[in-house]
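Would you mind keeping the following structure in view while I ask a few things?
For this depiction, one protein chain was excluded, whereas all remaining protein chains were kept in their positions.
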Amino acid sequence: MLLMQDMTKSFLGIRVLHSVSLDLAPGEVHAVVGENGAGKSTLMKLLSGEHTPDGGRIEIDGTPVAFDHPAQAQAAGVGIIHQELALLPDRTVAENVFLGREPTRRGLVDRAAMARRTTELLAELHAEGIAPDTPVRELSVARQQTVEVAKALAADVRVLIMDEPTAALAEHEVATLFDLVRRLTERGLGILYVSHRMREIFALSQRVTVLKDGRLVTCLRTAETDVDAVVRAMVGRELSAYYPPRAAPGALGGPVLTVSGGGNDRLAGIELTVRAGEVLGVAGLQGSGRSALARAVFGADPFTRGRMTLAGREVRPRRPREAIRAGIALVGEDRKAEGLTLRQSVRDNTLLVTRAVGVGERAGATTVARLLERVRLAGGGGAGQEVRYLSGGNQQKVVIAKWLAARPRVLLFDEPTRGVDVGAKAAIHTLVRELAAEGLAVLLISSELPELIGMSDRVLVLADGRPAGELPAGPSEEEIMRLATSGADRAGAA
Amino acid sequence: MTAASPSPALPAAAAPAAARWRRGLSDPAVGIWLAALGVTLLGWAVVAVRGGEFLTQPNITGILQNCVALGLIALGQTMVILTGSLDLSVAYLASLGTLVAAETMAGSDGNMVTAVVAVLALCAGVGLANGLIVTRLKVNAFIATLGVALILRGWIEDNYTGPAGDVSRSFQRLGYDRIGPVPVSVFLLVGVALALWFVLRRTRLGHHMYATGGDEHAARLSGVRTERTVVIAHVLCALCVGIAALFLAARFGAGSPWAGTEARYDLESIAAVVLGGTLLAGGRGGVVGTLGGVTVLAVLDSVFNQLAVDPFFKNVLRGVVIIAAVAVYARGRRSAGRNR
Amino acid sequence: MTATTATPIQARVRRGTALTRALGSALPVCALLLLLLAALAVTDAGFYEPDRFLAFVRRAAPLLLLAAGQYLVIVSGHFDLSVGAVVTTGVVAAAEIYHTYPGAHWLVVTVVLVAAGALVGLVNGLVTTGLGVPSFITTLGMMLILEGGVFYWTGGSPTGYLPDEFRAVGRQDAFGWLPWAVVVCAAVGAGVWWLMRSSWGRTLMATGDSERAAELSGVATGRVRTVAFVLSGAAAALAAVLVGGYSGVSAQAGSGMEFEAITAVVLGGVLLGGGRGSVLGAMAGAFALTALFTLLNLRGVSGALEPTVQGVIVIAAVALGAANFSRPRRRSPAPPAPPPAAPADRGPTQPSTGGPTP
């Protein structure tokens, strides 16, 4: 029912899509994969009307369409669930769900109808808990994601684009999303499913289209192929060893970071120890306090209870500055909003911490060169270019370089490989290991269990902001999930 | 994602009343009206102590009367600010409006309608220009409207040398009639306020204005025609200025080239809007707050008059009041948005 | 992948960043400036005789200073509307000081003024960063307070004369040919230029670009920004010394200068909302603005029409800049940067709010 043919698009004279074609049948889930910069998102944005194509044509049910504004795409029955939530925190759930297509009676917005329909939609999504007149800012992330989905469904779409829909979701929420997808396809919707996560793709899709450098590589029937084949098509090379070897138990040094009885308005009874050379994985559902833990240690939302020691000395950082001085670094989960100043050069971003806090490396060209070398920032246009022009992977490498400049003792990684392509992902994993091997204490938060399992020397599982248990190296996903969901009904409600 | 920073479980189903209550308290529109009431009582007390009487008919009339012009313009300003824009051209536009009105009327009631239409048309035009410069030429609203202000200024100074035109007698009644202690022009103000309040609450345009002001990118992705919304907001604003100009003309009986600028309507209107609790960034606030802000300023002014406060010192006090008020809102918002 | 995406990046660098790095966002203003200067040459052959040109620069000096100060505030994501009032206050206050202490040494008075200006900036900064009041409002209020305050103090008009030795800086020449004002400007300009290359400057720029990122990188954003306000206040006070020196006592020395300064800075390609722009651009903008006034004057454009022409040119210039170079953060849909960067340009707040809101 959907046909995109020979779609081409250039930005600043650089062609990012070379006549890519793709089609979608009713009730089908069609996965679109590719590394960052492969052109997936651009292709989707052409379809959702966010960008206008330079060439090619789009047909829906055989009738050619042309969008130069999202409104037109919606009118034509194309809905999109964005990677970044596009919600207005100050407006109510209902107002958000119907934003841009408010139901009207006699020209006036029909608030009653809005509320009613919203309730229905949320019911469909098994999210009765959400009141239509709550301002979105008062909802948890998971619930905001749900609202985003409801928003996409509100317009009765026939083609639904899901761009990394699970990026912000925890495993069990992913499950909910999956059966939502199935129910939608039963209704005859066609779904374009963009994702990095092979498991999801193979669980859901009938076909998978692989893009590389803005070109269509291949379109495979999911049933007739396997992960390696797809990855090979994506990367153009085998990625044999996903995860570097762990540290030998003997290689671990003494405790560097310890927290005992740590707590604040989101955490309670946190007990943890990270030793030099160790990678401590932290698992948990969305809202279980994983990121809160990192932010607490980093002094962004500090502990209000308990004590924390760094290399034996007691520390209680009340803001990031103090944490950094003490030798703690946080590679945050939101690169673009929290990790980088996007209009500034790679150089300035790399030196930001050193300059701001006056610790670690001297601010200078040689330092920058060495650090970028260290994080294997490849194929950049030099240290002078603005980071916003870098690919997700390279941006993440700059963030890490920035922290290495501060010569930290403890490195906190929160979702270090989110939205990063397979190649860069491997590079980052290797880097993390090397850093640990150099004697840093590493705390690794990830909602991607394979990564967590592959990287961690121990795994601390959180639920409801408290430790739910600790697992030795190489636990199974089931073990983790069991602990993580121990308080899940409440966490789930969040 | 900003939203991705984990937030505590807060099932909206549980204790929504509490949530609403908290929201209620953190809403400036309520606060500013309480403030207005407070200032009035204070003024009444202070003046009473000094053996005067504050709430006399002349005073009340005066206060209400002083609300109208600034009120109308501030209402317009509210529209653009909510949408995330800004209009610095209102002062000169008001001046030009009075001149056009007075000259078109030329003293005869016959031309009244023509004049009204002319003024509103002119303003709509200027508003449209503002909107298009901001959206199409992508000039920052601050600079865009500042530039338009300069253009208008040049036009006025080049074509007018002092008061001009003659407003017909029956039209002047708009500026002078009153029902009991309430000037009719106040009903005009309230009328416009109701209309705009209705637009914001009950029309798609209104919803889209809040959305555009709140997060233009998100709004656009949701299919809102953000640029169109901004343009319309500017036109609405300019129309309000037009109405204000008509009122001023009625009051002056003639057009005055410095009607808008001497009163510093550009900055004062913005101050009033923000005093009314509308977020300067857009996306939050509304006409109710703005009216409150205007009222507070008018009452304060009347109190200062009663106490014969040195006009220079008045400015100092005004400055302090505005900063203080906004500081309070900022505080409220922070504590309200703690769990973000 | 890195190898594969490398090529487009480098290409992009050549087209986009390399350019912007060279002259950057200041490119349009430099073009405009050259245009105006050329027009001036055509209009008035003698304009470039050294002494006349220097006299012209001397005249531009105060605005250049204000622009330099304003630049620091704007690039950090804020506004300073109080500079005009600071200039007025400065001149009137100086007169008042000399009225009370006729013998005061000019240097002392100058230092006192600059300190006072810095103090005003400090208050602006603390209220804005500490209490979370949008700088537009803070400095607007400060403007009212200063204007009201100084005239309340002096009873409506300056009460003293400015002695010649105080006025020398704004009026006399060094070595008989180089106006002191020019020296001051050059010094301040160089100072700011150097500051922006210092750690403080880079962190200031980072703060203006993304407050959250800066905060989480250990930048004391509040402190950094407050310093910017302080410097802006000090620069304004210094400008007051020049203005007072140039043209003597006046009750409205600085009226409207705040808008001229902001216009100049934006004209210079500095992004309202922060994070981008160079001080040279800002000062070039101020220079261009003064050149424009002079040109209109020499051209004998009806005094009344001058504002109109000015308005048109400002809008046009900024529109041009917006179109080609520093794309304003709001008003712009998803930017033509590749998808990875797309969400970056989601302008958090409207520039004129004075930076991010809590």
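Labels A, B and C are assigned to the chains in the order they are written; within every chain, residues are numbered from 1.
The working rule: a contact is a pair of C-beta atoms (placed from the backbone, for glycine too) under 8 Å apart; a residue touches a chain by one contact, two chains touch by 3 or more.
Please note the rule applied: contacts and distances are computed from a predicted model.
Chemist: For the chain not present in this complex, what protein name does its UniProt entry give, out of "ABC transporter substrate-binding protein", "Multisubunit sodium/proton antiporter MrpC subunit", "Heme exporter protein D" or "NADH-quinone oxidoreductase subunit H"?
Modeler: Per the UniProt record, the undisplayed chain of the complex is "ABC transporter substrate-binding protein".
Chemist: Of C:Ala68, C:Ala95, C:Leu231 or C:Leu267, which sits in contact with the chain we cannot see?
Modeler: Answer from the full complex: C:Ala95 touches the omitted chain.
Chemist: Which parts of subunit B face the unshown chain closely enough to count as touching?
Modeler: Contact residues on subunit B toward the absent chain are 20, 23-24, 27, 29-30, 33, 56-59, 61-62, 65-66, 69, 99, 103, 107, 156-166, 169, 172-173, 175-180, 182, 187, 190, 193-194, 197, 200-201, 248, 251-254, 256-259, 262-263, 286-288, 291, 301, 305, 308, 311-312, 314.
Chemist: For subunit C, which residues lie in contact with the unshown chain of the complex?
Modeler: These residues touch the chain not displayed: 44, 46-47, 52, 55, 59, 62, 95, 99, 154-161, 171, 243, 246-253, 255, 293-294, 297-298, 300, 303-304.
Here, only the chains that are shown with their structure count from here on.
Chemist: Count the touching C-beta pairs: is A-B or A-C ahead?
Modeler: Between the two chain pairs, A-C has more contacting C-beta pairs.
Chemist: Measuring from the mean C-alpha position of subunit A to the mean C-alpha position of subunit B, what distance in angstrom results?
Modeler: 43
Chemist: What is the distance in Å between the mean C-alpha positions of subunit A and subunit C?
Modeler: Once rounded, the distance between the two centres reads 40 Å.
Chemist: When you check subunit C against every other chain, which residues touch at least two of them?
Modeler: Within subunit C, the residues that touch at least two other chains are 333-334, 343, 345-346.
Chemist: Hunt down the residues of subunit B that sit against at least two other chains at once, touch-wise.
Modeler: 215, 217-218, 220, 337
Chemist: Going by the contact rule at the top, pick out the subunit A residues touching subunit C in the complex.
Modeler: Listed in rising order, the residues of subunit A that touch subunit C are 11-14, 16, 35-37, 39-42, 45, 50-51, 84, 212-213, 235-236, 298, 300, 320-321, 324-325, 330, 332, 336-345, 348-349, 351-353, 355-358, 363, 376, 378-382, 384-386, 388-395, 402, 406, 421-424, 427.
Chemist: What residues of subunit B sit close enough to touch subunit A in their complex?
Modeler: Residues 1-13, 16, 19, 23, 202-204, 206-208, 210-211, 214-215, 217-225, 283-284, 337, 339-340.
Chemist: Applying the document's contact rule, which stretches of subunit A touch subunit B when the two form their complex?
Modeler: By the definition above, subunit A touches subunit B via 48, 50, 69-71, 73-74, 80, 82, 84-91, 95-96, 99-102, 104, 107-109, 111, 128-131, 134-135, 137-141, 144, 151, 155, 168, 265-266, 286-292, 295, 333-334, 337, 464-465, 490-491, 493-494.
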